[in-house]
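Only one protein chain is missing from this complex, and each of the others stays in its spot.
Letters A, B and C mark the chains in the order given here, with residues in each chain numbered from 1 onward.
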Amino acid sequence: MGKLNMVQAIQSGLMAEMQLDPTVMVLGEDVGREGGVFRATEGLQEKFGPERAMDTPLAESGIVGLALGLALNGMRPVAEIQFDGFMPPAWDQIISHISRIRTRSRGRFGAPLVIRIPYGGGIHAPEHHSEATEAVLVHTPGIKVVYPATPYDAKGLLISAIRDPDPVLFLEPKRIYRAIREEVPEEAYTVPIGEARLVREGKDVTLIAWGAMVREAERAAQMAAQEGIQAELLDLRTLSPMDDQAFISSVRKTGRAVVVHEAPRTCGLGAEIAARIQEEAILQLQAPVVRVTGFDTVVPLAKLEHHYIPSPERILRAMRQAMSF
Amino acid sequence: MGKLNMVQAIQSGLMAEMQLDPTVMVLGEDVGREGGVFRATEGLQEKFGPERAMDTPLAESGIVGLALGLALNGMRPVAEIQFDGFMPPAWDQIISHISRIRTRSRGRFGAPLVIRIPYGGGIHAPEHHSEATEAVLVHTPGIKVVYPATPYDAKGLLISAIRDPDPVLFLEPKRIYRAIREEVPEEAYTVPIGEARLVREGKDVTLIAWGAMVREAERAAQMAAQEGIQAELLDLRTLSPMDDQAFISSVRKTGRAVVVHEAPRTCGLGAEIAARIQEEAILQLQAPVVRVTGFDTVVPLAKLEHHYIPSPERILRAMRQAMSF
Amino acid sequence: MKGLFDPSILEGVEMLRILGPEGTMEEELRAPELTDQRIQELYREMVFLRLADQRALNLQRQGRMGTYAPFMGQEAAQVGSAVALGEDDWIFPSFREGAAMYMRGAPMGSIFAYWMGNEAGQRFPEGVRVMPISIPVGTHPLHAVGFALAAKMRKEPICTVSYFGDGGTSKGDFHEAMNMAGVLCAPTIFFCQNNQYAISVPRKIQTASRTIAQKALAYGFPGIQVDGNDLVAVYVATRLARERAISGQGPTLIEAVTYRLGPHTTADDPTRYRSQEEVEAWLPLDPLLRVRKYLEKCCMWDQEMEESVHAFAEEKVNRVVQEAEEFPQPAPEDIFHYTLEKMPPRLEAQLEDYLAFLKEQED
Partner (left out) sequence: MKGLFDPSILEGVEMLRILGPEGTMEEELRAPELTDQRIQELYREMVFLRLADQRALNLQRQGRMGTYAPFMGQEAAQVGSAVALGEDDWIFPSFREGAAMYMRGAPMGSIFAYWMGNEAGQRFPEGVRVMPISIPVGTHPLHAVGFALAAKMRKEPICTVSYFGDGGTSKGDFHEAMNMAGVLCAPTIFFCQNNQYAISVPRKIQTASRTIAQKALAYGFPGIQVDGNDLVAVYVATRLARERAISGQGPTLIEAVTYRLGPHTTADDPTRYRSQEEVEAWLPLDPLLRVRKYLEKCCMWDQEMEESVHAFAEEKVNRVVQEAEEFPQPAPEDIFHYTLEKMPPRLEAQLEDYLAFLKEQED
């Protein structure tokens, strides 16, 4: 047991599973020799060789399509897409094949594979390196979608994902890869897919976030507490299948909700959450569900990026709006 | 002026614009010699030659990427993707380039192009021929998304789309391509992008639909009328930018809303509509917004497809639920 | 010029043909295990397959089947390649490979049931090493590469074959699959049936390369162009490619030059884009015809045998149709059950709600 940051926790999870299960392997651009541009696969090629820690040609559709073929033949591949902005070329394989092979074969075949993707903004990166595309993934039947917010969860959820019989999209908040350190067991352990985490209890307003936004929401909740607003913060952790009962029962208690995400507002996951809350808790709702999100624009480059990503201040403002409706 | 069905109206729109504007051209798989698998481009190659009605290799990403290059150099291409299920390979070009070239070049370049796609189920087709992917498109900044429901609107909206300075995704409800005939002027005319159409007035519940679902909703509204429920039906026509004031003001009047779409429920456009309604009309809402949608599964093949696509009966049931909440 | 790779470099290479249209055999190129006996057996299968294919078209016209993609004219390409494989090899078909699938053990009744709009027809019995049909053109060779790679990692002496058309070679995923197979030295065969059309789009609008086989050179492995209407040449080329795969030499691209004698699918009207003369010019190259001619030359076939094999095949096709039509009607629950291994609560709720709706409708 030691204090690890999130990249280290992920690396530790991969290492642990590859040691336990010879069918587990990683593949992607620069994941082998280099150990990944973020070092999430560091040391795996040294330990398991170039086949089980495989550098691939630069081709995202190919990487995930190859992973499907490997999974169909007994492997448990963990593919890496280097940055969120390079997910779209892989979507066809994910949407047309990976998510469908089980239903297409009426259960004869499954696709036990994981696709890891560093996602989101806040690192002053070039275009296409700051995207958050969860809504598209959650809209796709036949896959699971996981977004850890802490090192401990990252490792535990990753191991659950690897052991899952179905394909799991594993989105890693690159912005906080090295921001948080916490105790992470060295051995393998699991955190169940499909369960939200209660970060903070409160009675006035329910705050819903995931990935890198959990930390921003937590800061906002602290600021709110100083104004006497007691926010209850939920870290969704899994976006598909979503633990909606967690936030619905919270909203039934608080009567108010604020949902936070980096992606553009329109048709973002915040819409689904708002829709479910009004479906199941309308009688308790004392204000509209407020969405604090990226704008309906492309994520700006470094000089303007901070305007785009929800800040604690914007989240606080939304809570005030919810409280004073 | 003559009675045309929707495919004919679309063909007539393309013909009219190609005659008026020498930069307008069509391209895609089988759009030339064959005139399109649905005949939407019939006669264009005869009239305008193989360059302006261009058969391309089988490559969806290539088709729309080529269209962007053409648009950057003075053309107004209308690309066809043969079926909705073959959109995902084109998404990368749409999301990473077509939708961004204006902002990337800070306004120096735009992408005045149209992508036509026959969408949706109900024609007993093989896998990947029955999808409705509007949510992904509406979530993407920098493009417009149009879904006509009638022949007249199809032609008028298509011409608006061709003349629009920004990229327009033009989704055609293939199920009703030949189901409705109505008077369609022979000459060019426009129907404005961004305005919903009031199909039917009513005071009890607002029904929101687009594309092929408008007809189902209309049938449901007729059935409801016999039970004394007066439904107000809106055909959104444009999904992005969405005429939300149309349904918000309607819901302020009726206090109830039912939204209908073919796509899977979770993170479908219905969620966004519900979210906006609760944001702007919560005080008038007398029941949760009800969503009548496809299931969170792959669209089934012919033998089971009718269970998946919202039927008038399911829509009617949703209206009853809204009324009796 | 130094540094120049000009297409003219490749002009000399001619298509491999062993069994000519007149039934003449280039004996020295023939595979020894492909005895006359075996050819006779395969001819029987080809007759059955052609009849089954035609029946499917008829069923569609009668409204008993959905859209169907016939393989008439491509029997030699599919049968020749399928039977050249080893027992444990896997095939990854696209939508026009009914013949290859059947030869690899997929029940024709299942295949028909699928085209009748029943997903259950794609669940082949355990042991049948045939993947479900992949509709998105050119996207499934990647799966064959990955599958082959897993076998290679475990040192299992098998190979995989992906089937696709001339149109399929234009897709980005085809390129990524070819390139990865080359880099990873994957034991896989890319089997292209160049049937001259992708729906209405003729081969020359699909790509400017003289052959499809030469595309392999872009990926550093060999391509073979073979007469796709020649059962024997297809067999020999596939065998060679399989040898390469199994012995660690990596992938091979095979271009089987053939012709789609029928419509693209039952929804297609080919008279819109090709002339009757063009079709007629291909008729003498019919893959069944030359096998029959050969067998006749060997005195292993006559009109009587032809008639009896037809009668026998007709019977068999009848049973296929019966089997397909007796497939149980799928239940609405089936839409939900295979989305994930375990249905998540939200989906369960959707199912329950829908079943409640169905119940209400009955009442």
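The rule we apply is simple: contacts are C-beta pairs under 8 Å (C-beta built on N, C-alpha and C of every residue); 3 or more make two chains touch, one makes a residue touch a chain.
Everything quoted here is computed from the prediction, not taken from an experiment.
The chain not shown here makes contact, within the complete complex, with A, B, C.
Across the entire complex, the residue among A:33, A:47 or A:203 in touch with the chain not shown is A:33.
Panel shows chain C; residues 1-7, 9-10, 13-17, 29, 170-176, 179, 182-183, 185, 204-211, 213-226, 233, 237, 240, 250 of it touch the chain omitted from the view.
By the touch rule set out above, chain B reaches the unshown chain at residues 51, 56-57, 59, 61-62, 65-75, 77, 92-93, 96-97, 101-110, 141-142, 144, 165-166, 194, 241-242, 244-245. Interface residues of chain A facing the missing partner chain: 29-30, 33-35, 37, 55-59, 61-62, 85-86, 89, 124-129, 265-266, 295-298, 300-305, 307-308, 313-314, 317.
FYI, only the chains that are shown with their structure count from here on.
Of all chains present, the one whose mean CA position sits nearest the global mean of protein CA atoms is B. Our note on geometry: chain A versus chain C, Cα centroid distance of 40 Å, whole angstroms.
If you average the CA atoms of chain A and of chain B, the two centres end up 31 Å from each other. Shared interface positions of chain B, defined as residues touching 2 or more other chains, are 61, 85, 89, 127-128, 266, 295-298. Counting partners per residue, chain C has 119, 136, 139, 172-173, 334, 339, 346-347 as the residues that reach two or more other chains.
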